[in-house]
Structure formats: structure tokens, C-alpha cells
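Omission of a single protein chain aside, the complex is shown with its protein chains in their original locations.
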């Protein structure tokens, strides 16, 4: 739906995500779910034929398909403003996030970037500076923040319904690595075991940053220091595939983050339980349409994703597309990150101010924090599991 | 994605579904989820301003927005073929399905129609004749058939994994009517209590046909006769809001259909359990990403919607868009009905034959059967709960 | 615990239940769980050696072990009052319930009897007359009524928390018959397919009366008439193994009872959902420690079996032995039926009045109703599924 003062759809370029790959389809589907954007350009593949084939398949003019990201940007800048893209979505392996995001920001475009934001903290910090300089909209696709009941939980906590938060347990457990032969060149995400391309932490980066960000997003707790124990259980791997991180927060709350990609049969099991002084909350990504509130001595309350119910708050309702009982899921949550970023892109395009620090979507500062989380978990794990500063 | 020998997206018109209404948004989102169609025209509202506003909001040229469905068809027929719509989606109150579908078919267009298909059996049968005459693609949006694990179940049963099916229990239970004041003109779906606009059965039509169709779709059981007991528990209503129907099948299997729209707090609880000679299966729409298989004396098996797992069959895999653990839900299932119909529309447009009787999507014959189910449930209920023929 | 004005434990005789059989162990364990009774006599088996062996194993004086029930009664009557049993528990095949219960009542003893109470309605009615004549305590082990949250639900409804009850769906689904060879003489419960020994309805009697009684116990709804469709799906069986019964109540509420013993992999799945004007309730025997209350537009409330919680009522609390989170289950529920009957036995023994019509435990009138339910379900099923009176 074109619900925008711009009176037009936004124009999107996609980096990576060609062919039938998972994450490219997710970005395309999520970005266009509400009819607010058109995919018009892309560097879909490092092979020109494949990039152009993808363009055709995606309904994009093949002349706007490139292999080189800078060429794409140059081409865009040469186009009249009413054709030019509004934003770039970066869905490439980790090590390409930084150069692409940097170039896109410098060219004046808004950026939607996969996580972790960069492979090094210094690069992440440079992106933050660039966002500040350019005023561009920068969203990081910590997509699980887009679930309606995650936003509901965030507002509940911000409004004090849980009292002070004392402890959080978040865990992100997968098992796909049990089915991967690490020696096979075609194995899923081989670059994820290459520190140069992936960054220093594998599972702690791939899923750990999601869990950490989810805690931060929902609770607003400020981390003080982290202690981690990372392990590599899959034979032949260099990087971690399992671990625990304990984050001590500035108010002395504890956050326990557990990550695994080697737990047989677990799929994409991100879950969180939050202990407040007044109540506790729990939520699980694989059954995202319910949120449980508990108070000692009271009935457990199951909150359905239910825009018409008396318990729903503004943030929760705003993130729903369907009535209760009509389950919403991964694509819709992912699209909610896009939608929130689109709102700020429209503001920027129409000259209206947007608050880059306090966004509905995870932003560049969340990206910096995520990269710091990875680096300090690795540092703690390599230094006898000692505490490392997180601020 | 334009994965089509047509080498272009299909062109869609939408009847009804203007404004912020639920079902219109569902049709628009589902139809466009995979990038295979563009909404280009519509009779979105019976008020011209609102119809045009909707057009703008949906990115449709306002000159192709109408209030009168026949005007829309005339306009389309006057356009060059390369602009003309391929199909019409009908998302209006029940009584408009028949005249619109009839006109669309007579004008040569394909039709996607909401359920129940018509308010009278004779009208349903006329549509079936028209589909046969025109060779048009006709899909009925019994959207729950689009869930990957529903299609998985269907193929499992067709291939004999459950043995002969002996009994099925399907239940579709909602509670929203407990929050509706039947005297309030703005109450949701007021036309649903008007037999002229809705047809003779309300809840048995609104949700009962979904449950009945789901049983038929998954099991292929052939109904012989039905006995029903319908009730009206909401004060001030004319039509049913609760009931049970027992269907005896030709192989003497029993299907029990339970429907309610007056069960406090139930949302959209469509569930099914199927007893076969070799195993039983159960599935529930509100948690659509798992299917349970049971065999006496064996471990229960939970099948995740998991395109990479060893238990998935072709039908199940083909209906997945995401890897396991990344939940798919209502929109994706709804889109799968569209997708399957698109495949046949492309065949028709390119002159390839399609089998109108044996479709992946619910078709016009399912529509006839659904309307017969409603009429015979009402007849049984009004005649001392005696058996009424279903074939 | 001897919490009794009698200042002693009650003395129990057991009929049937010798050896390692399931139901005898259940009765012994349940009866003695709270230390309020001692098993002192029995007709454990029709084989004297086996009856005596059982006695020894159960800590009973072998001289008080018999094969013939009347001999047991005679022996008891010959003993001094301070040795004599207080009650007889009857855990035999159905056809023995009536002669044993009759003899026990006539001899002045209290009776705990398995269900269904008798194989014929006339016998059941005779037992009711005998109970009235003798003033004996008579409890029927519809053991599922002993679950704390079942009693909680009963009091909630009695006190009006759900408003008028409009509809109930109860279902009792098992699958063990899928593993039984009906031709094998040792198959579990062979007498259950013999109408002489079992009564006219098999599954409708075995599990259907439990489901029906549970509805009656919790809701107090008064049945008016019943329509049933019973089926036999297991090869070689005479009696029913599957079916549905619709009970129309005097207030026009509908009760749907579904029974099966042929659903692959289902264990002992008794569940109930109750629709009231103000709220709905659901509970499931296999997860008996939670009860769910729903109200349209509100959060679902999960009531744990939690004697310390603010939502628990007197009946619920009184039936708990353990704090919340320490699950209680089948034995404890069964024991609660005994416990309640013990309270009335103590009253009777001390000359205090007890109200035989309005008991915490299922009583002889529930037994009459259960046998009527079986007979009328069979009659309806044999008469073209017509309505049969239930009052």
C-alpha cells in the first residue's frame, strides 16, 4: 500500500540474494509484502549472466543488474532522481557488508543491512559515523524484533509492567550443522567458518547476535561486561559452534545467552524469558503468535497476537497485519523491520526529521553493539573466560 | 518471481476488498507474495471515491477503479490484450460471488473466488457448467489447503501411508461472536446473518465449509449422507452460530464436523484428526508448522514443516518457501492457493491443457460440494436431524 | 492419615484385582494413598491359590482370601465388629458388578464400584433402591472427577463464573485396540466384546460413560435426549469401538461425546471443552495439572493446579496433595474419589447424616444415568440415529 506522503513506492536495490537462495528471497518478499517498494536494481551475483537472469526473474530491468556494487551505485547516481533507488538492501556474506554499506552511505543512499553488521568493530564504528554524517536511514535486519509480540513485550517493559528487569535467559539453538559435511565445498554457508569472511565468531555471531539484540531490544538493559565460553564440537571446524555468554548489566541484571548450531533436530529455536520484579515474560520464535506473562500466585496469561484484545498495546497492534488466530510468521516479522525503516526513509525524503538513535527497527548502533558482543565473547573465551567490558 | 513461460506477470482485478478490510488485504498480499502478479484494476467499493482512493493506495491506475463490476469487465475487454487482466479475485459478501463469477467467466476471465461459492446450490452448479464451457481456471479460496503440511498430509494419505481412512474429526471453533452486539449496524459481517446475502447457513457456511473441504482435500473420502444439528446461541440472531454435522462416507467412514463462533476466547481454531487403519494424523491451523503422526505402540512423530527432512514428500516440499524453524503462516498458505491457480492460468494462456477436475487448489466442484453441504446440514437440522443425501 | 472421628483406619475388601492386573493395583494404591484404610480381605481371583497368593502379596491374612464373594461376606459378618470390613471395592468385569454390589449392600456394607455400574438399566435402578434402603455409601469410580482442576471447574461453573452453559464437547480417544488381535484369547479385556459380560455398548460404555459423567459432574447440565452413531471398525468385533453421541439438554445446551478405541497412537485422551455465556473452559486428562479459561478479547488464563494461587476455589484446593509444579496425576485423582467416599463412610459409621444425592464422588444415581446413556446410545444407533429420551 502506498501510504506515504511521497505518493510513490520506494525503489530498492538488492546486493546478493540472487538465484533461489534463502536470504535473498526473504529480503525481496519482506520488502515488497505491503506494496510499499519496488525492486528496481541489483548486484545479485558476481557472475553477470546469473545477475541478469535473477533480474529477469525478479521483474527487474536487466540493464540495472550488475556484478560490481560500485558500478550499480554509479549507474544509479547517473539516473534522474525520479528513477533512482531510495535504498540498498545488503544480503551478502558478512565481509561484504562493510564496503557495500560504506559505499551506499557515501553515495547518499539509505541502507538495510544483514547482521552481524561487520566483521570488525572498527568498521562498525565507521558505519555509525557515516550514518551520522549523511543522515541516512540505516536498518539492521535483526528480523526477530519485527514480531508483533516482541514489540508488545518491549512496550510492556518500557511502561513498567514488569518492574525492574533482574534477569534474562535467551537461547538460540539450531542443529543444521549436524547435517553438514564441513569438508564438502557446497556445504551451506562455508564462508561462515572463515574468520576473514565471517568475522571472529561464528555461531556467536550468526545466532548469538540475534539473541543478544532481542534481549536489548525488548528490555533496554545496558550491558556492562561479558564472560563467555565458546566451544567447537563439529569436527574440522575452526570457529565456534556452541557456547554460553553471561552479560552483567549496569543495573546488575544478568543476561544469559546460549547458542548452538549442533543440537540435533533443533530448527531455529530462539527463545527468551525475562524476569522482572513484578512479572516474568516468555516468548519463542517458533511459536511466535503467543506471549506468556506470569505472576507468582496468579493464573498464567497467554497473550495471543490479537489486535482486538484488551491487553494489546500500541506497538503490538501496529505490528499486526491479520486478526488473531490467523497466524503471522517469519516473513511478516521481517517485513515489519522494512516497514519501520520505510517510515524513516519517507521522512528523510520529504525533509522531515527522524530520530536515528531511537528507532523501531534495529539500527547502526545496535550493529556496533552486536559486533562488540562477538569480539568480547571471543576475547573472554580465549582469555580463560574472564570478564570483558561491554561499554 | 516471473517463473512463467508467459514471460510476464499476470494481471489481476479485485472485487471488493477496498479500504483497510481484512479479506481484501489478504487477497492482495497473497496474490502478489511471490511477485507473479500485479493488481491492475478493481471494483474495490460501491462508492466511487472510495474505490479510487483504494486504487491509489494499492498502486492501481484510478481510471481502472470502478463501482460496478460489469463496467470493469467492459473496460477490460475494450483494452488491448497486453494490458487486459488475466483474472478476477472476488472478495465480496457471499451473494455477490455468483453474479460476479458468472460475468467474469462469460467475459473469458479466470476467477479466484471466496467461499462459500454461492448462496444457492443451483447457482453453484451453473458456475461449474460455465467453467466447463469456458475452460477458465476457477479457484476457490479454501486457503487452509495451502498449508505445506496439509498438502504433505494429502499426499501421505493418497500414497497409502495411513491405510484406509475410517474416521475424521474436524472442528472449526471461533469466539468472536461473543464480542459482537448483533443490534449494532457496524458489527463485523452483519450481512452474515442475512439469509439473502449470506445463504441459508451462517457458521456452517462460514467456517463449516472450510472444515468440510479440509477433510475432503486431505482424505479424498466420498460423502454419502449428512446428519446435522445446528443451533443459534447468540441472542437476536436468525442463523446458526454453532453445530455438529456427521457425514457418513461411501466407505462407511464417519466425518464429524464441529463448528462454533460462540466459544469464548477461541480464535480461529481449525483442527483435524484422521484415523487410518495404519496410523492417525493430526494438524491444527493455529500451529500450522507441525503435523503429528501416531501409530499404536510407537513413538509419536512430529513432522515439522521442513523441506530438508527425510519425511517430507513432494507436495509438502513444493509448498514451502522457507527452511524449517522459520515459521510460515496464513499469508503463505493463502498464496499457495493463488500460486497453484497461476500455474493453470499460465497453461491456459499458453494453450497448454490443464486438468480442471484434479487440481492442487480447491476448484469449482469443491465449491458445489460446499454449497450442498450447507444446504443439507440446514435441511437435516430443520427436519429432526435426519440423514440427507450428499451425493 | 487417620483424620477421622472413628479414630481408626477403615477396613477394605477387594473383589477382583488380584495378580499384577492394572485396575486392582489402582484400587489398592488409591484406597491406601492417604493412610486412611487397610486392605484386610478379598475375593481376588476365582482360583483359590491365586487368591491366597494375592492376599500374601498384599499383606492380607490368607484366611480372609476367597474365590466366592458370598463366602467373603459371610465370613465378614461372622467376625466381631472391630475386625469387620467397612466397605467392598468391586474391580471385576462389568457383569459381576451388580450381583456383588447387591450382596454387599444387603449385607450392610458400603460399596466402591467400577463403571459402568451394571450391564442393564433395571439392575442399576435396583442398586439405587438398595442404596436408599440401606443408607450405605455407594461410590462409582468415575475417577477422572477426582482431579483437582476438575473439581475446580465444577465449583467455578456452580458459582456462575462461566454463565449459562451452552455447549460442551467431550472426547475420549484411545488406540489400544489397534494393537489387539480380537481372535487371541489372551487379548486385553476379551469380555469387553461379549454383550452378556460387558453390556450392550463397549467403547461407549468403557470410555463413553467416563466422558458423559465428566460433563455431568462439571456442568450439572440435565440431559433430555440423545442421538448416537456407533461404529465397529475393528475386524471381528461384535460391539462398538467408535462413535459420536449428541445429547440435547433440558436448557437446549448440546453435549457432543466422541469415543474411540481405534485411533492409532492415542493413549487415554479424555478432554473436555465447555462453552459458557461468559467464558469457556478446557481441560485434558493427559495433562491434568492445567485448566484453561478463555474470554473473548482477554488473555487466555492458564490455571495451574496451585493450592496457593488466588484463582483456586475451595473444591480445587481441597483436592490437592502437593504444591504447584509438583505434578499430581492418575493415582491421586483416583484416591480423591476414595477419600470423599471415606468421609461419608465415617459419617455413616458415627451416625452422622450424609447426603447421598449430592456427593463429591460419583454416586449410584450417576451409575443409573451412565447405564441409561449406554442403552439409549445403542438404541439410537440401532434405530436410524433417532433421538432417544434421557430422562
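Letters A, B and C name the chains as they come in the text, with residue numbers starting at 1 for each one.
We adopt the following convention: contacts are C-beta pairs under 8 Å (C-beta built on N, C-alpha and C of every residue); 3 or more make two chains touch, one makes a residue touch a chain.
None of these values were measured; they are calculated from a predicted model.
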Can you tell me which of A:204, A:227, A:270 or A:377 touches the chain that was removed from the display? A:227
Among A:8, A:50, A:102 or A:166, contact with the omitted chain is made only by A:166
In the whole complex, not just what's shown, which of A:62, A:135, A:160 or A:179 touches the removed chain? A:179
Looking at A:276, A:325 or A:362, which residue reaches the missing chain? A:276
Please give every residue of chain B in contact with the chain that is not shown. 293, 297-304, 306, 308-311
Could I get the residues of chain C that touch the absent chain, sorted low to high? 1-3, 9, 22, 25-26, 28-29, 32-35, 56-59, 174, 179, 266-269, 285-289, 304, 306, 308, 321-332
When the complex is taken as a whole, what residues of chain A touch the one chain not shown? 166-167, 169, 171, 175-176, 178-179, 227, 229, 231, 233, 242, 244, 246, 248, 252, 254, 256, 258, 260, 262-266, 273, 275-276, 278-280, 293-298, 300, 384-385, 387
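As a convention for this text, only the chains that are shown with their structure count from here on.
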With chains as vertices joined when they touch, what's the shape: line, ring, star, complete or other? complete
Can you name the chain that lies farthest from chain B, using the mean of each chain's Cα atoms as its centre? C
Classification of the chain A:chain B interface as same or different, half of numbers criterion: same
With chain centres taken as the means of their Cα atoms, state the distance from chain B to chain C in Å. 44
Whole-Å gap between the CA centroids of chain A and chain C: 56
What is the distance, in whole Å, between the centres of chain A and chain B, each centre taken as the mean of its C-alpha atoms? 34
Could you tell me which residues belong to chain A and also touch two or more other chains? 304, 306, 308
